[in-house]
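The other protein chains are all here in position, but one chain of the complex has been omitted.
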Amino acid sequence: MQSQTQTFERMESNVRTYSRSFPVVFKTAKNARLVDEEGREYIDFLAGAGTLNYGHNNPHLKEAMIDYLSTDGVVHGLDMWTQAKRDYFEALEELIFKPRGLDYKVHLPGPTGTNAVEAAIRLARVAKGRHNIVSFTNGFHGVTMGALATTGNRKFREATGGVPTQAASFLPYDGYMGEHTDTLDYFEKLLNDKSGGLDIPAAVIVETVQGEGGINVAGLDWLKRLESICRAHDILLIVDDIQAGCGRTGKFFSFEHAGITPDIVTNSKSLSGFGLPFAHVLMRPELDKWKPGQYNGTFRGFNLAMVTATAALKKYWSNDSFERDVQRKARIVEERFQGIAKRLSDSGKPATERGRGLMRGIDVVDGELADKITATAFERGLIIETSGQDGEVVKCLCPLTITDEDLLEALDILDASVDAVIQGA
Amino acid sequence: MQSQTQTFERMESNVRTYSRSFPVVFKTAKNARLVDEEGREYIDFLAGAGTLNYGHNNPHLKEAMIDYLSTDGVVHGLDMWTQAKRDYFEALEELIFKPRGLDYKVHLPGPTGTNAVEAAIRLARVAKGRHNIVSFTNGFHGVTMGALATTGNRKFREATGGVPTQAASFLPYDGYMGEHTDTLDYFEKLLNDKSGGLDIPAAVIVETVQGEGGINVAGLDWLKRLESICRAHDILLIVDDIQAGCGRTGKFFSFEHAGITPDIVTNSKSLSGFGLPFAHVLMRPELDKWKPGQYNGTFRGFNLAMVTATAALKKYWSNDSFERDVQRKARIVEERFQGIAKRLSDSGKPATERGRGLMRGIDVVDGELADKITATAFERGLIIETSGQDGEVVKCLCPLTITDEDLLEALDILDASVDAVIQGA
Amino acid sequence: MQSQTQTFERMESNVRTYSRSFPVVFKTAKNARLVDEEGREYIDFLAGAGTLNYGHNNPHLKEAMIDYLSTDGVVHGLDMWTQAKRDYFEALEELIFKPRGLDYKVHLPGPTGTNAVEAAIRLARVAKGRHNIVSFTNGFHGVTMGALATTGNRKFREATGGVPTQAASFLPYDGYMGEHTDTLDYFEKLLNDKSGGLDIPAAVIVETVQGEGGINVAGLDWLKRLESICRAHDILLIVDDIQAGCGRTGKFFSFEHAGITPDIVTNSKSLSGFGLPFAHVLMRPELDKWKPGQYNGTFRGFNLAMVTATAALKKYWSNDSFERDVQRKARIVEERFQGIAKRLSDSGKPATERGRGLMRGIDVVDGELADKITATAFERGLIIETSGQDGEVVKCLCPLTITDEDLLEALDILDASVDAVIQGA
Partner (left out) sequence: MQSQTQTFERMESNVRTYSRSFPVVFKTAKNARLVDEEGREYIDFLAGAGTLNYGHNNPHLKEAMIDYLSTDGVVHGLDMWTQAKRDYFEALEELIFKPRGLDYKVHLPGPTGTNAVEAAIRLARVAKGRHNIVSFTNGFHGVTMGALATTGNRKFREATGGVPTQAASFLPYDGYMGEHTDTLDYFEKLLNDKSGGLDIPAAVIVETVQGEGGINVAGLDWLKRLESICRAHDILLIVDDIQAGCGRTGKFFSFEHAGITPDIVTNSKSLSGFGLPFAHVLMRPELDKWKPGQYNGTFRGFNLAMVTATAALKKYWSNDSFERDVQRKARIVEERFQGIAKRLSDSGKPATERGRGLMRGIDVVDGELADKITATAFERGLIIETSGQDGEVVKCLCPLTITDEDLLEALDILDASVDAVIQGA
């Protein structure tokens, strides 16, 4: 394999990460299966960290894309109007907004999550005339400097060359202070305290389930109360649905479970459905305080991504069968993960299961233990990653479209890997 | 047309820009021609603001992409290793680095220019342990908060909701203080002055030709001296080649004309060759101070883009015939633009021509005049934009692959549009 | 009185504050008594917000100052060496440091508290190579931009013209989250959490009793644990003893009660003993990372203030009789304040007493009620102010040297004022 990877080792920056966990060269992929250039197959429980909800090379989406290409549809046109964009807007309105009673305008910033977050918090500041943004412990919202201010991870925060981030405040996420403390009590006290040190924020930005932070799940009542507090204090509520959105939790938007309506929503990752870079910011119409061109970027409105995004909406979101199927699979994963957590606990390694929909994790407390499990699983043909501040949570982000066969095989591999680690330890 | 655009008007954020200048709905595109849904054709002198150097739907690149898709090549894999990535690295090394005597490592950040700039300046800060970044008047390097600190445009700078950018200093670009002042004298004086207020920068970031800033061309001696000053003061030199790179100026890298070797280079826009979001940061190997994962992003290493980027390198950069052809066309544009500038000047509207390669502009001094010219040209079937602080420069960013017929037709349209404006005024 | 105050109304900025509560023109003052130009006397329970611990025009200190002036001692000499400075250093060492087992070097910054705080936090950053400073809810550490980052009061924080403060994080002070929550659990959790959003701080800055914040008293165990946490995480502990120091709590340094040893201490306010501007920063010798002249200011080392400061140390701190007398008076105030709080509570206005030494307050919950009480007291000849985020705490900061007669008279006035308010309401 030396010959296969030396180009990377010579030419790729040290910053590379995932190839350290999975040091093979991949060649092809279909739905939940990746194949390396030696022909070995792997089931993919990482799926682009939540980017491939509809699987690798989804045939419906691929067909739409190739059709578009074959007729020389406009691929790149900055933010000019195209048929592809109109189709996307219309599908979004008909299939997503209307059935959910939502009314949003759409901003297409640069095609990445961090860019959507930068646009969202900047819009909030402009709309409210305040600079502060509240985010939460263990939150991840991107690494460009504006977004980084709201991202808790020290790995990134300490790599700014000493420049402190600005204009954001962290508050404890749901459950952060133990099960008997409602962390929103602290937020509300600070808001009402004229000398508590919290500048009244323009907005709160929150993930309903924290992916990178360790599959931490905000309670539905907590989310409702957060919305109420924001309304009471004239603060905008931004739900960052970049990882949890597009069906991952069993609903198109992860906040649907709580029955709340954010003022601003960010989506990316699985939005194109095909792994193409794409992102949008949704905003209540009255918040659209942008003047022409105040936020730009070359790749805003990437037409190929809008073509596949439209196809994905039509294929999976025309009725609720896809949602129900995700929830069905979620219960399978939940049950199996609970079993694993129990076996780990019984063997003296305390572990717990948590998640919402197919965004699930097993918190094994110890990052090294989690690494052993995922490394063992990789040897056995399962790509699965960890998250959490110390990488202590083994997480499932499998394609929502995974076949039951692959899902069960993957869970069997994970089961066996955990057992091997328990016995080997 | 009301019926065709009302979806956009209802659903798209006010932030939209290019659709205001070109308010039609585009459908297809090939090389230098765009077609709207009424079937009307336009020659494209904007080309994605420099993103489509190889034209719309370049058949060689499209073929490579469809081949890759048809075999279910990995489209999205975070930064995992793929054959597509290795092919790209190898083509970059063989076709670009080696012939030019360059030795760089490659960082694939998020697939946008602003993301590449954020990564580049952050790396510079980490490598040098200093916070300041020097950029230049009229420079444009993106709008996420880290990059925005180096971008001169007030439209963006005033839309942060009041948050000041940090850790960057603007200095006058070549020619900014008139032809008799070498603006680098000021830079050098500040560096040597212990109380001049300039924090010794980690890096200078510069465009060799400023695109958004108004097709301002840095002299080759000025660039050489800038490199010398950076070397003398242990400051890194970052060339932002996002718009001017990939052949736009007649060389693959725009800095080749000056014979300088930047420490760090950013590329994006035309890097994929097909309008796909893609960006990389090149760095001298000894500057690769990143630790694993210190800078991330979901869409880093977008395989489809690497497939088309590789195809573009192989098609256009295996020998110097493409470069020579670009230079040939550049001379045609230069001559015609000089003619236009002369006619404008003769009619009492002082105008000058400038540029390098096929990055050329006519400075008509007055933004309203420039708007009239481009609006008239659009009516006649030419998409052409302005740049400069007041939109006073009519600019050519046509595909480098434009046919001579289209090039001459476009120049004829521009000629006629200018004449119409002269006569109408 | 119109004629007496119209000059102020015409010429003094709207920013003025205390003259709004006490709108008379004062002329003379002695120990705890102020006299206005109509000859009316007031007992002073504000005492320069803790600046006049030894009373107005303390005769011992005044004599020292006049003696110094009469021999043409150097009044102003920047930071040059003078006999007055040496005398001060030696008194500090002999009377304060040695008996308490302390070993500090002394930095004389500009003669104000905010300046001392700016110097202290900057030194901490330089010494630790980290930018963040942790301060606490309701903390007050000054209003220049560096210090303001650690000050919780929105009144000041919102008057920066939109510029956000930087490089500081607020955490909940002792008791902030209710009596059953040890707020240091949250601090420790954040320190140990790699993605909690807390940048490891260079230092924690804390008041052992928060004066402006509402006479909030940190528990002695909480302070000890705070010191332990700082030691365990290599974080510097700064005690801001600007208001609570110089005997106010019954010890020279307020942190003596807890038996902790801060790495850095700031003092000002009563440090000169005579109301003269003066401040110093004390630091453990190994932290003295300053290079010559890295932090300066014209009035650092104000000799007249060092003359009176030396006289105050010699007069009041040569043995423990002054401390004991302060503690005796503190018990009187405590008892009377408890009585007032009880009467208020009994009348349906819940109130509590708190404090340490002669830094005591009655929290009447309601800022308007507190204002009524202090306004009534002023009519009856007592100058007493409120503090707390809403001005809801009636506070005693009387001279420590107040006579028992004046103390009891003042308490009688306050008693009567409270009763009048209770009855009038």
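Order of writing sets the chain letters: A, B and C. Residues in each chain are counted from 1.
Throughout what follows, a contact is a pair of C-beta atoms (placed from the backbone, for glycine too) under 8 Å apart; a residue touches a chain by one contact, two chains touch by 3 or more.
Keep in mind that what you see is a predicted model, and the values were worked out from it rather than measured.
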Sole residue of C:G142, C:G197 or C:G214 that reaches the chain not shown, by the stated touch rule: C:G142
Candidate in contact with the missing chain, chosen from B:P23, B:G162, B:G293 or B:G339: B:G162
Subunit A residues touching the omitted chain (full complex): 162-164
On subunit B, residues whose C-beta touches the chain left out of the figure: 131-132, 135-140, 151-155, 157-158, 162, 164, 166-167, 169-170, 172, 176-177, 181, 185-186, 189-190, 193-200, 212-214, 388-390
Hidden partner chain, residues of subunit C it touches: 4-5, 7-8, 11-20, 22-30, 34, 37, 46, 48-49, 51-52, 56-57, 62, 65-66, 69-83, 85-86, 89-90, 92-93, 105-108, 110-115, 118, 122, 124-126, 128-131, 142-147, 149, 155-156, 159-163, 166-167, 202, 242, 268-269, 274-277, 281, 283, 288-299, 302, 304
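Please note the rule applied: only the chains that are shown with their structure count from here on.
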Mean-CA-position distance for subunit C and subunit A (Å): 48
Between subunit C and subunit B, distance of the C-alpha-averaged centres to the nearest whole Å: 57
For subunit A paired with subunit B, centre-to-centre distance based on mean C-alpha positions, whole Å: 31
Residues of subunit B touching at least two other chains: 162-163
